[in-house]
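Step one of this worksheet: look at the structure below.
What follows is chain A.
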Amino acid sequence: MTGTLLKVEGLETGYGDIQVVWRADLEVRQGAITALIGSNGAGKTTLLRALSGLLPLRNGAIFVSGRDLAGASPQQFVEHGVAHVPEGRRLITGLSVHDNLMLGAYRRKDGKQAIRADLERMYALFPRLAERRRQDATTMSGGEQQMCAIARGLMAAPGLLLIDELSLGLAPAIVDQLVTTLERVRADGTSILLVEQDVGIALELADFVYVMDQGRTVRNGPADEIAADPSIIAAYMGT
Partner candidate 1 sequence: MLWLQVLVNGLAVGGLYACIAVGFSLVWGVLNIINILHGSLIVLGGYLAFFAHQYWGINPFLFAPLAGAVMFAGGVALQYCVINHVMARPFLITLLLTFGLNLFLDNSMLALFSADYRKVLLNPAPGVFDLGSIVVPADRIYATLVGLVLISALALLLRFTQFGRAIIAVRMDRDAAALLGVNVRWTYAVAFGLGVFMAGSAGALLSAIFPISPVASAGYLSKAFVICVIGGLGSIPGAVIGGFALGVIESFGALLLGPEHALTLAFVLLIALLAVRPSGLLGRQGFA
Partner candidate 2 sequence: ANAKDSVVIGAPLPVTGALSPEGTKLRQGYELWREQVNAAGGVKVGDRRLKVDLRYYDYQSQTPRAIQVAEKLITDDKVDFLFSPFGSGATKAASAVAEKAGVPMIASSASSKEVFDQGYKNLFGVYTDNSTFSEPLADLVKAKLPNARRVAILARNDLYPLSLANEFEKSAKKRGFDVVFFEKYAIGTLDHASALTQLRAAKPDWIVATGYINDLITIRKQAADLKVGGEAFTLINGPAYQEWISAVGPLAENVTTASWFHPVARYSSDDVFGSSAKFVELFKAKYGSEPDFTQASGSAVGVVLQQAIERAGSLDRDKVRAELKKGGFKTFFGPISFSDIGIADSYVPPVLQIQDGKVQVVAPAEIATSTFRTGLK
């Protein structure tokens, strides 16, 4: 739990003429789960898209393990160990669960053996996927798809996993299971940057929390500190 894996400084980005993220500063430490919370439209998804090379930067810098990746392509991000589980899951229609998982390992160069082993690890982690390995991934239910998406991200053997909307549309039991799984993933050495609407879950899971509002990272702190802040509770926790 020492080094900085990801460092974002003064990042600005948006879509075409529309600027969405006005200033984001962020740090993800090695081996930690970092959560990013904020209201709808705050720009969380947009920030993650920039952090995996899908959106060009207008300004700012992204360092992954100390290397500047500003302006890099999505492939380069993947090659440097950043995997992104996107909002809406985005599994590939027409491919089976197995094939989707294999695609997660697209940029891996450590050989068939290692990939096979990881695949089996995923099936152990998500037995549901093992049952459905031949099914077209996008005909599964929402929760099944979310598992598949996370597993696909993990198949890249990433140092950093970006997850957008972890619990979206998942049954409580599944969410519990995912929380446990992510803790195991972290224990295996993968750091996580998590965007999560269910602030309760985010605070429970994360070590460190950033709050985003209207395109800016406005607050940060250790999870327990943020969880105790009355203004945060009022704005994001509801009754």
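Worth a mention:
The definition used in the following text is that a contact is a pair of C-beta atoms (placed from the backbone, for glycine too) under 8 Å apart; a residue touches a chain by one contact, two chains touch by 3 or more; residues count from 1.
Inclusion criterion for the candidates: all candidates are chains of the complex that A comes from, given by their letters.
None of these values were measured; they are calculated from a predicted model.
Between chain A and the candidates 1 or 2, a touch occurs in this complex only for 1. Taken in their complex, chain A has these residues touching candidate 1: 52-54, 73-75, 77-79, 83-84, 86, 90-95, 99, 102-107, 136, 152, 156.
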